[in-house]
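Take this structure, written in structure tokens, and hold onto it; I'll ask about it next.
Missing here is one protein chain; the remaining ones are kept as they sit in the complex.
Up next, subunit A:
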Amino acid sequence: MATAPTSRFITAGTGDPTQPRAKGPRLSAHLPRVILYALLTLFCIYYLLPLYVMVANSLKPLSEITAGGMMALPDAWTLAPWQSAWSTAQIGVEATGLRPYFINSLVMVIPAVAISTILGALNGYVLTKWHFRGATLIFGLLLFGCFIPFQMVLIPMARMLGLMGLSGTVPGLIFVHLVYGIGFSTLYFRNYYAAFPTELVRAAQIDGAGFFRIFWRILLPSSGPIAVVCIIWQFTNIWNDFLFGASFADFDSQPMTVALNNLVNSSTGVKEYNVHFAGALMAAAPTLLVYIVAGRFFVRGLMAGSVKG
């Protein structure tokens, strides 16, 4: 991207591109670029191939797959595997499809992401703009929390959830993800707010705004980019989590990832690959959607020109 203007500049310097004389040097000047794009296209295909296989196979009858046509487009297009994966497939002992678990995941991920992002923003605000004794220590501990391996907390967390009466429930899962998420969201917002001009906070104090008003009216409206980063990160992690879901959920509170695993493992008799592919795509869809939707709001430079200049 960054080199594009340069090469155009060089082209312009060699003369009018419409003149035949200029053609020779232009072609050789473009050669590295052609190779670059060829390579990039190759990588692109390489990365998109699995997605193609999944989509293609989720739309054909099982017989076409077992006949050995993994790479081919469907002969007889069908949505039946999707319907089956969504509402009738066998998950563990019950034939409910993935729908209830998809809902579980949604019910888990939305509050977990929202609350951890808001708490992270508040933490970042307090840690950077309201200096208090021990602030550095607290931030250090939160940061440390980010890097504790999941496996280490499984047993203590199970005990905690038991004591709180949240074992095997969706709120229990929300709690676990909150605890893990706050470290990261605090890290994001603290670093973002550290660069936020403290004079704005002071001006607002003099204007008579209190702690929450300053947060709500001054800091939060300028936090768009970091909030998007934080939401994408938290959503992806929490939605895709398998370990906590498998450890702390009961059958009726399992998230999508665990249910998908059960779908793949619990099919008796023939493996319905087309249904598995459809289920896997359903599990992946929300994170994709978040990237596509939230990424559009990833607008930089909201703060440009607020101070100085």
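Following the convention adopted for this analysis, a residue touches a chain if its C-beta (ideal position, glycine included) is under 8 Å from a C-beta of that chain, and two chains touch if they have at least 3 such contacts; residues count from 1.
The rule we apply is simple: contacts and distances are computed from a predicted model.
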{"item": "Complex member absent from the view - protein name from UniProt, among \"Electron transfer flavoprotein subunit beta\", \"Dihydroorotase\", \"Dihydroorotate dehydrogenase\" or \"Carbohydrate ABC transporter ATP-binding protein, CUT1 family\"", "value": "\"Carbohydrate ABC transporter ATP-binding protein, CUT1 family\""}
{"item": "Among A:I138, A:V179 or A:A209, residue touching the chain not depicted", "value": "A:A209"}
{"item": "Residues of subunit A (touch criterion as defined above) contacting the omitted chain", "value": "197, 199-200, 202-209, 213, 217-218, 221-222, 302-309"}
